[in-house]
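The complex appears here minus one protein chain, its other protein chains still in place.
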Amino acid sequence: MKRVSIQPQDFDVAAELAALEALGGGGVASFTGIVRGEGGLIALELEHYPAMTQAQVDRIVDDALARWPLLGVSVIHRFGRLEPGARIVFVGTASRHRTAALESCAFLIDWLKSHAPFWKKEHFDAGAPRWVDARAEDAAKAQGWGL
Amino acid sequence: MKRVSIQPQDFDVAAELAALEALGGGGVASFTGIVRGEGGLIALELEHYPAMTQAQVDRIVDDALARWPLLGVSVIHRFGRLEPGARIVFVGTASRHRTAALESCAFLIDWLKSHAPFWKKEHFDAGAPRWVDARAEDAAKAQGWGL
Amino acid sequence: MLNIVYFAWVREGVGRDGEQVERPAPDATVADLVAMLAARGGGYAQVLGDPVKLRAAIDQRFVPLDTVIGAAGEVALFPPVTGG
Partner (left out) sequence: MLNIVYFAWVREGVGRDGEQVERPAPDATVADLVAMLAARGGGYAQVLGDPVKLRAAIDQRFVPLDTVIGAAGEVALFPPVTGG
């Protein structure tokens, strides 16, 4: 099972996990990213490069499928305006054994958080909105995977 | 939030994740273990040491809380007779950042899979049931965490 | 008296999930207790005759088999845990 969706709307984590659990593997790992409402943040605006995003996420999912013995992968990434508490991203992986599921889940979210063609603009309750800078830390983490 | 439950009945992964997502952190990681129906397995029987299990799982969750900056941890482990496709174990962690959530989730499931006082008996469609041997691999993984 | 509890194939071998025994000597270890129980023969000898295959806990804490039982309330004997 391979599922990649780049979409503005929210998603149903339980439905994604149920599909992964039904694949006959022994383990399902997941990560859900959520907008934090710190420092007066009232909204996060995610812009992306539509022609590129789907193709790139597809490719990194294929990399994960080549690298670990996975029964299923599901990646959902939202774009548009998201408020604190909203889900941004979901990665779910299913495998016969836990290590493959956990490692591939970490690999995919590290890639999404550092290399995926998204840009974030933060809107605050006071003051001008600002574009988030790329974080060196994320790039280093992705390099740890040989990305 | 800290929640540990050792129980015979199934659990609601979506409800666990929703509670973790509501803590204001940026990331929720989870792992769900499922009974695999391979080699003619018709049921897995999990025996445990009730007086010990809850206390030990409590303690390892406290270890995780001391080691990573977590907003919440939920661990559910079932015992009794479980059929293929049934959930056995759930670990969910919430943190401000993904690395703490992912690492602590892997740490907890590695411990549960190797050190928790459970014993598994496999029942097959043909032939005698047999007790599962402890796996050296799991012990090695747990040692990697300094356990 | 000392409570003993058994799990998994140890429990099946001895045919019960626990029992009370006379408290052993103050310097007796878990291994001494295992040897005493194995000497009963039958299922006890079968599952307790090879201590290398056994693990133990005293008062709900894992311990090596050479640990002195002392004033403990409960000794558990079981195979290596196989986790969840």
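Miscellaneous remarks
Labels for the chains are A, B and C, by order of writing; each one numbers its residues from 1.
One rule holds for everything that comes next: a contact is a pair of C-beta atoms (placed from the backbone, for glycine too) under 8 Å apart; a residue touches a chain by one contact, two chains touch by 3 or more.
Values in this document were obtained by computation on a predicted structure and should not be read as measured data.
Although one chain is omitted from the display, it touches the following shown chains in the full assembly: A. Looking at subunit A, the residues touching the absent chain are 33, 46-49, 51-52, 55-56, 77, 88-89, 112-121, 131-135, 138.
Rule of thumb we're sticking to: only the chains that are shown with their structure count from here on.
Mean C-alpha positions place subunit A and subunit B at a centre distance of 23 Å.
Subunit B and subunit C have centres, each the mean of its CA atoms, that are 27 Å apart.
Taking the mean of the C-alpha atoms as each chain's centre, subunit A and subunit C sit 49 Å apart.
Within subunit C, no positions touching two or more other chains are listed. In subunit B, the residues that reach two or more other chains under the touch definition are 33, 113.
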